[in-house]
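Every protein chain but one is kept in place in this view of the complex.
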Amino acid sequence: MQHDIEALLDAKIELSEFAARGQSWDLFISAYNDSQRVQTVFPKVPAARRNWWVIPEYGYGPSDLADLEGPVVLARGSEAQVMKAGLAGSCFDPTTDQRLCIDITGLMRPHILFLMAHLQDIGVTQFDLLYTEPAQYSRRAETRFSIGEDVRVVSVEGFVGAHDPDTSGDLLVIGIGYDHHLISHAIQAKENARVVELHSFPSLSADMYHESILRLDRVSSERSRVAGEVQYSSANDPFVVAASLASAVRVAETRRRVTNIYFSPLATKPQAVGFGLHYLKRMRGTATSIIYPLRPSYDKETSTGVGRSWIYPIHL
Amino acid sequence: MSRSSQENPFDLNKASDFTDQEIAEQWVDLANSAGGLVDILNPKSRMPMLLLGGKGSGKTHLMRYCSAPVQAARYSGDVAQAAIADGYLGIYIPLDALNTDKFAREEPVEDHWSLVFAHYFELWLATALLATIRDCARSQSLVFSEPEFVGAVVELFDIEPAVALSSLDELLDHFTRTRKNIDSVVNNSRLRGERPLFDITFSAGRLAFGMPELVSRHAPDLRDVLFVYLIDEVENLTADQQRFLNSLIRYRRGSATIRVGGRLYGMKTLETTGSGEPIRLGAEFERVVLDEILREQPEQYDGLVRRLVAKRLERVGYATAALSSIDPYFEEVDNRDYWRSVDRHLPKPKENQLAPYHRKLATDLKSNLDLDDLTITTIIDALQVPNHRFLEKAAAFQYRKSWPANLDGAASLAIEVGNQARALDQGDRDAGSDLANLISHFSSDILAQLFHDYARRLPYAGFATMVELSQGITRNLLVNLKHIFRRSRFAGEEPFISGVISIKSQSDGVRDGASWFWEDAQPPSGGLQVRDAVESIAVLFRTVRLSHSPSECALCAFSVPLDALSENSRRTLSVAENWSYLVKLQEGRRNKNSKRIDALYQLGPMLAPRWEVSEHRRGTIELQQDLANAILDPAHRAELPNLMRKRLARLIAPSDSGLPTNPRLI
Partner (left out) sequence: MTEIDELWAAEEETPEQTWEMLRVRITVLNERVWENRNQWPQVEAWLENFDGRAGFAPEVEQLHALFLLSQFLFIGSAETRVLLQSVYRDLFLIPLIQEVRATLGGCRDPLIVEAAVNEALAKTRFLGVGNPSESGVHLLYYFRQENRLGKSLFLDSAAVFMSTLDEEGKINRALADPDVERYIFVDDVCGSGDTAVNYSDGIVTELLALKPDAKLHYLAMFATRQGIEKVRSTKFGVGSAAVFELDDSYRCLSPGARILLDAPPHINAATLEKVAMSYGALLRPEFPGGWGDNQLLLGFQHNTPDNSLPIMWAEGDASRPWTPAFKRYAKL
């Protein structure tokens, strides 16, 4: 097959196009934060029920939430605890809420991943994810330094593989993002693995690829430069990401024997969705895990403006 | 192997970049007289050992060198013969692959997770061991009673496998199935929030220590072979998980033993499971710090890294450079005739304009001693050393250190100091002996000030400097060399082919290396606090170095009264040491005012270029309790400005007039 048609069966759709078709959801969930792109989309989404989740990482207090209607305020915990509490708080019932849409714009990557695994596990194999871009991708807005912060690299719950003690061919596929410190943490956590860099190219804007190369170079002492371990993938299309990830692993396997595999999606949130798709559809039960460097807290939001909103129809 | 000379010989700097074969081929060791690196690990000893060291100190390399696949590579692929000849068989087990966080996502864990971990961990060790035994059994030269061995291993289980097992392959499959079942239970438990449920099929220690005994019985040729679990990256385990490992160390028996590799403070506890009683140093385990050993034997280390560099050069095809001495490829700052050569690294002096150090001196003379312009001109004139800026700067430095008490002394001091400098310029060491003496102490600081005066970066050059900067950690050296090579080639030089690697390329490269070390070798926790502290210390050293009158030459270390510090401060020090931001010096330092021995720390030489402080182990400054806490403990940080101002007042201003009116330095 020249192109992975199976991975590309579904495609992202603009929210406006979706709404124009007169379709709507039974339940819409969004993680609250300060950014315009989260707040302005919420009331516009056609849904019978709408629910805000207030996730602990942003550190909102009651006074910040006074204007929200019936928010589900979530306590600190692992991604499994937080997301399950969220679904319970929204009284999500798979039998009545058949059409579910979750805005991932304000969620953390491990949250997004766990939600996908959990929904699949309880038999919800079809749902939609929504993501809204900022008005303009400027490399500045994406700049975030986590230097010196406490970081712990963990396996994302629901994405824990059955690993092998033979580590001689371990592979770490990193979705290269802007935060080179996170990349450094992931590489250090799997020091024995050979690293495949999955670059976001085409990048969200033309100059971001060069910036990310420059940042990546700062951790270059951490990585080996075995030729051919650089692969490319879309920055904002999870279905293309899933296809590229599959192909990246295939290419790596043709070069050298692979034992354990680790995926670490450190670029965009749509990329995390793509990693999740590929894992849940094709890697479950193998010696593969998704790992992620966790931080205790996050900015409430750095981007400005509201760009296009995308719906990702998920079929697991 | 010959490769394109486009390749950077130092690109690969981690053990994981190399195959087993390459580890065997690229191995370099200490000169035999001191006993090689393998003797440090001492794999033939039954006594368990903690092999600790900074990141990149070569622990993994050493452990892998002693592991079965690399042993086999040294004996034409025959692992059984390798084991018999070496007297041991290394089972290398890096803990990062265990993904231990899946058993302990949040601490403290519920008891059942500790049990799950312990069972899984031993199964993991047993699988690795069994895979190695299978490789041995395949050796043509070995008599191995396979069915009997397998039957005996099955006996070790409390719950027998459902299917009959008769071969090593079947046994290994059984181990794998059992382990994968646990993996699946664990993943589902994480997904669904259920308790993980599965059968515990053997008791702790039965497989890990039982199987080696059975090997001796069923493969007589291997009866004298010691099975060594080389458990690497112990910092991946939580304290609770380490307790189980410690229990294995305590209860080890027969022909199996354990080596544990990790960061300096990778061991979070020495306690065991159950009673909790800690394992005892000396009686139950030994402890070795690899980079400390290498730092204590600088000649050995120097020889080691030279052989290492030669191997790397040879590998990518720089055959000539690999065979010859490496030093001539690195341009050095020529220190002959009192660094006369530095002139060409500085901007050209401008006609009718004072040198920056003279300009600043003139300002200070005016504001401090209230001298008139004519006198000041006389003084500056007296301090001139035409065409020798290092000596001219040294004279200004000497003048500041001696600083005239009053107007009368000002001119005569200048004449005296200036005469000395000009005498040295003429080669007359007797007439310039006082200044020569000062230079012998402070030359590196004078140089640093001189470059700073001209807003130029301080050069770091010469292979010996590179070795010194690496602080006993081979990867540090390789990282610096990698950056130097890249800078050099970009600058249009031909490193290791023709000519030299310029001072600029070397200095740029070590700065790149320092940035990496500072920005990307990040502790997973407590990083911010440690970085603030280390930065304060570095900037303090730099401030002293560039001050009006440095109290210490080549300052790079500080002593602190460890016992008097806050808990937080001590933790900062240990995290900083763990990540090699600070190097603890063994000798300690006797406190001037009491009989107490203070702890002595050197700023990691890798970081020295970042703040242009000294990389040599020379000057030491004492940090008293209050100042040390203010630097090291965020709870005391608010006191830092005042304490620092007090500490530095005498150094940065030309007189004792208290706080500097203008705190900017020379």
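Order as written gives the chain letters A and B; numbering starts at 1 within each chain.
FYI, contacts are C-beta pairs under 8 Å (C-beta built on N, C-alpha and C of every residue); 3 or more make two chains touch, one makes a residue touch a chain.
Computed from a predicted model, the values in this text were never measured in an experiment.
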Touching partners, among the displayed chains, of the absent chain: A, B
Residue among B:R259, B:R542 or B:H636 that touches the chain left out of view: B:R542
Which of A:A48, A:L65, A:C91 or A:I213 contacts the chain that the document leaves out: A:I213
Omitted-chain contact residue, chosen from B:H119, B:R486 or B:H636: B:R486
On chain B, residues whose C-beta touches the chain left out of the figure: 452, 455-457, 486-487, 489-492, 508, 512, 532, 536, 539, 542-543, 546-547, 640-641, 644-645, 648, 652, 663-665
Residues of chain A in contact with the chain not shown: 1-3, 5-6, 8-9, 11, 136, 138-140, 201-202, 205-207, 209-210, 213-214, 217, 230, 232, 234, 237, 239-240, 315
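Here is the rule we use: only the chains that are shown with their structure count from here on.
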Inter-chain centre distance, chain A versus chain B - centres from mean C-alpha coordinates, in Å: 35
Touching residues on chain B, where the partner in the complex is chain A: 11-14, 16-17, 20, 60, 69, 93-94, 96-99, 101-102, 105-106, 124, 127-128, 131, 176, 179-180, 183-184, 186-187, 190-193, 233, 479, 482-483, 513, 515-516, 519-520, 522, 524-528, 530-531
Chain A - residues contacting chain B, complex: 77-78, 80-81, 84, 117-118, 121, 147-155, 157-168, 170, 180-181, 184-185, 188-194, 218-222, 224-226, 260, 285, 289
